[in-house]
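In this view, the complex is presented without one of its protein chains, the others remaining in place.
Now for subunit A:
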Amino acid sequence: MALKDLSSSSSSELHVLAVDDSFVDRKVIERLLKISACKVTTVESGTRALQYLGLDKGSSGLKDLKVNLIVTDYSMPGLTGYELLKKIKESSAFREIPVVIMSSENIQPRIEQCMVEGAEDFLLKPVKLADVKRIKELIMRGGEAKEGLTKSPSPKRILQNDIDSSPSSSSSLISSSQDVSSLDDDTPSSKRMKLEPS
């Protein structure tokens, strides 16, 4: 349970595992989460996510791994976000971790399929700061809304184009982050766009 993890861990930050095959999207979701005071680990595939959690091929993974939330893209080569969701919910160690699915496509049957399988929520891409803040609040409340309910088939809100212009109080807390994607290591931290002759 997310709240139990928070009280027992030394850090009060949520640790989020973000899964997306798009390099650009990983960078954006990482920043969205860090600016929302979360610790972030990004991986580029469902398989890598399972490896990180120690769920693949019976490996035990890190004993003291505390992940409070998993945010995953739906359409990924190899293991889709839905398949990853299923594997997580099938695992006794990780089934309590809330999983949020992201997708660029607003396909109702897909959304329902994920919610029925136990997804916490479904975000339509491109993901905005307001979406992340909402998810974080949901997680911090420990899923109170789900108490006494069986799996609800409909997400709390999927309307992407709400005029939600509530300005984000962006806290630039120095949040720790850890990237374990093998492909993520290329970008030096202060790379500027180079001027090239066009």
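Basically, a residue touches a chain if its C-beta (ideal position, glycine included) is under 8 Å from a C-beta of that chain, and two chains touch if they have at least 3 such contacts; residues count from 1.
In this text, contacts and distances are computed from a predicted model.
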Per UniProt, and picking from "Sodium/potassium-transporting ATPase subunit beta", "Histidine-containing phosphotransfer protein", "superoxide dismutase" or "P-loop containing nucleoside triphosphate hydrolase", the hidden chain is "Histidine-containing phosphotransfer protein"
Hey, which of A:V28, A:L65 or A:M140 is the one touching the hidden chain?
A:V28
Considering the whole complex, not just the chains shown, which residues of subunit A touch the missing one?
22-25, 27-28, 31-32, 35, 75, 104, 125-129, 165, 168, 170, 172, 174, 187, 190-195, 198
